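Removed: one protein chain of the complex. Kept in place: all other protein chains.
Lettered A and B in written order, each chain numbered from 1.
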Amino acid sequence: MSVDLEHYLIVGAILFSIGLYLTVAKRNFVGVLMGIEMMFNAVNLTFIAFSRFAESDQPLAGHVFVVFVITVAAAEAATALALAVMVYRTRDTVNVDEIDLLKW
Amino acid sequence: MDDAGTIIAFYVLAGMTIGSALGVVVVRNLIHAVIALIGTFAGLAGLFVTLSADFIAITQILIYIGAISILFLFAIVLTPQSGRNNQETFLRFPALALSGLVLAVLVYVAVDTKWNVTEQDGFAETAGTIGELLLDKYVLPFEIASVLLLVAVLGSIVLVRPEPAEED
Partner (left out) sequence: MFLLKGEWYDLRDLGNTVGGLLDDLRDIGAPDWTIYVTSSLIGAVGILLWTVLSCLAFIWIERRVVALMQNRKGPNRVGPAGLLQPVADALKLLLKEAVTPRSADRVIFWAGPVLIFIPALVVFAVIPFAPKMTLADLNVGVLFLIAIAGINTPAVFLAGWASNNKYSMLGAMRTIAMLISYEIVQVLALLGPVLFVSSMRMGDVVAWQDHFNTWIFFIQPVGLLAFIIAGAVETNRSPMDISEAESEIVAGYHTEYGGIKFGFFYQAEYLAGFAIAASIVTLYMGGYTLWGLEDYVPAWLIFLGKLYTVFFVYIWTRGTLPRLRIDQLMAFAWKFLLPLMLINALVVGAEVLIWRENDIDATPALLAIGAVNLVFGAILVAGWARFLGHGTGKQRGQRAILTQEVGAVHFTPEPAP
C-alpha cells in the first residue's frame, strides 16, 4: 500500500478533466477562466510527479518547467481578466452565450 | 513512498483538492466558486510538498492564492450585472461527455504504461538547483518569461485604461 506515480497522475487527470468541463460548460467568462487555471494546475502536478518519480539525468528540469508554467498562467490570467472587464464595459455582459459578435 | 504519514497525507490532500474542484463546478454562487478554487490551489500546494517540491509549493501559495485569486475576485466585483449564479451553458452534456472521455483516456494511459520509475527518495534541496538551472541552462526561457510578464502587465494596463477625455 504505497503512493506511486500512478496515484498522482490520476489526481492530475481528474483535475484536468474537471477544468476542461469548466472551460467548455460555464456561462460566466470568469468561470471559464477558472477552468483554464485548473488545467494549468493539473499540468503542474503531472510535471512535478514525473520529476519526482521518473528516471532522468536532471530531475529538477520538471520544476523549472513548472516555474515557467506558473509565470505564463499568471500573465495569461491577468490579460484574460482585463479582457473580461473590457468586454463587460462595451457589451454590459460577460455571459459567453451573448458575446458572439465580432463587430460592434 | 510507503510510510503511513505520506499515505494519509496524500489521500487527505487529494480528497481536499478534488472535492474543492468539484465544488467549483457545483456551487451556485460565483464567489463561493472562487473560494473553492482557492481550496484547490491549497490542496495542490500540499500535494507538491508530499512530492518533496518545497519551492514549487511555496511558489504556488504565493502566486496562485496570493495574487491570481485576487485577480479573479476583482474581475467578479468589476462585472456586476453579469450572472453570478455560476450556471452552465447549453453545452453541459457534451462537455460532460468530453471531459469524461478525456479522463478515461488519461487514466488508462497512466495506469497501463510501465513508467521508468527511479529509486531516489526525494530531493534534498530544490531551490538552489532550480536557481542554477534557471540561470545556466534555461536562461533563454527565463529572459523570454520576463519579457512576457512585462508585455502582460503593459497590455492589461493599456486595455483597461479609461479613455483619455478630450479637452477642447
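Odds and ends about this structure:
We take it that contacts are C-beta pairs under 8 Å (C-beta built on N, C-alpha and C of every residue); 3 or more make two chains touch, one makes a residue touch a chain.
Just so it is clear, the structure is predicted and the values come from calculations on it, not from any experiment.
Just so you know, the chain we are not showing touches B across the whole complex. Shown as candidates are B:Ile35, B:Leu91, B:Val107 or B:Leu134; the residue that touches the absent chain is B:Ile35. Touch with the chain omitted from the figure is made, among B:Val26, B:Ala67, B:Val105 or B:Val139, by B:Ala67. Across the interface with the omitted chain, chain B contributes residues 3-5, 29, 31-32, 35, 38, 54-55, 58-59, 61-62, 65-67, 69-70, 73, 77, 125-128.
In the analysis below, only the chains that are shown with their structure count from here on.
Between chain A and chain B, the centres computed from C-alpha atoms are 6 Å apart. Touching chain A in their complex are the following residues of chain B: 1-2, 6-7, 10, 14, 17-18, 21-22, 24-25, 30, 33-34, 37, 40-41, 44, 47-48, 50-53, 55-56, 59-60, 63-64, 67-68, 71-72, 74-76, 78-79, 81-84, 86-92, 94-96, 98-100, 102-103, 106-107, 110-111, 115-118, 120, 122-123, 126, 129-130, 133-134, 137-138, 141, 145, 148-149, 151-153, 155-156, 159-160. Chain A makes touch with chain B in their complex at residues 1-22, 24-31, 33-34, 37-38, 41, 44-45, 48-49, 51-56, 58-61, 63-64, 66-68, 70-79, 81-86, 88, 92-97.
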